[in-house]
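Left out: one protein chain. Kept in place: all the others.
This part shows subunit A:
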Amino acid sequence: MRHDHLITSKQLTREDIETILDRAAEIDADPSAVADRHTNTLLGLLFFEPSTRTKMSFETAMKRLGGDVVDMGSVESSSVKKGETLADTVRVIEGYTDALVLRHPKQGSATMASEFVDVPLVNAGDGAGHHPSQTLLDLYTIRENAGLDDLTIGIMGDLKYGRTVHSLAHALTNFDAQQHFISPESLRLPREVVYDLHQEDGGAGIREHETLEEILPSLDVLYVTRIQRERFPDEQEYQKVAGEYQIGTETLEAAGDELTIMHPLPRVDEIAPEIDETDHAAYFEQAHNGVPVRMALLDLLLSDDGAADRRGGEADE
């Protein structure tokens, strides 16, 4: 990879993505081969918002590479509570660690933080912005189940605030993928994301819908996100749309046999539990893939070449 930081999926080329996914597949096949690859390496976990899968999978990934983590802990127990800026926090923790993983409620936080540090920084979610490492495990799962080219994917739910959606949509423009976005009017993709998709893709592979029915039969993958009740100005508005975006066994009668259903989790009621036991369900596999994919990502970011670049190329001497 040519990047020191992973801030958005927009910075990833198709070659970058394939390099990471191929490396993840190697690691997935034989995790023990990299068990001591990054001994004495410390990863700093800076999570300013709650996280289960992302945080634990980064922690697991670092430990399975032979390294360890230091964790800022909750915001309530950190200096953030005393009013410390993010810029100061990352500069301090940079001095303790070899790489940083940052989740923060503000959009653009990872971009800003990366301007203050020299160690690799991975954006693990910046508000409603981006979540590129999630995208890499999403792409890995899609590649395993449906392939990344000649792909027809439906992305449904909260497209406005869904950072996993924004990152995935950008990344898919590197491939021959038709993207169908399904959401209520109030939760459509932000105009800046649509702007980028048209820039990157010419708009040819992008369609927006309010209902799933019209495109469900043509989908290879249905990527479902939670409609976030708390985003709606009133409960009635939420109730108008919530039921229409739930997937039950009856919904899938119109779907193709090979349809893969994904979800970044946590889910609430978007996907009925009955779906879990069907061949369509890939969301737990998707969560599992977070570890090998993040192992591959960390391995590449912490590689000797990358470290040499950060030291000004001294390894070449």
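The criterion applied here is as follows: contacts are C-beta pairs under 8 Å (C-beta built on N, C-alpha and C of every residue); 3 or more make two chains touch, one makes a residue touch a chain; residues count from 1.
Definition applied: contacts and distances are computed from a predicted model.
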Protein name (UniProt record) of the chain left out of view, among "Aspartate carbamoyltransferase regulatory chain", "Transketolase", "ABC transporter substrate-binding protein" or "Glutamyl-tRNA(Gln) amidotransferase subunit E": "Aspartate carbamoyltransferase regulatory chain"
Per the touch definition above, residue among A:S109, A:T135, A:T225 or A:Q286 touching the missing chain: A:S109
Given A:A87, A:I215 or A:A272, the one touching the chain that is not displayed: A:A87
Hidden partner interface residues of subunit A, rising order: 85-87, 104-109, 111-112, 115, 126-129, 190-193, 195-196
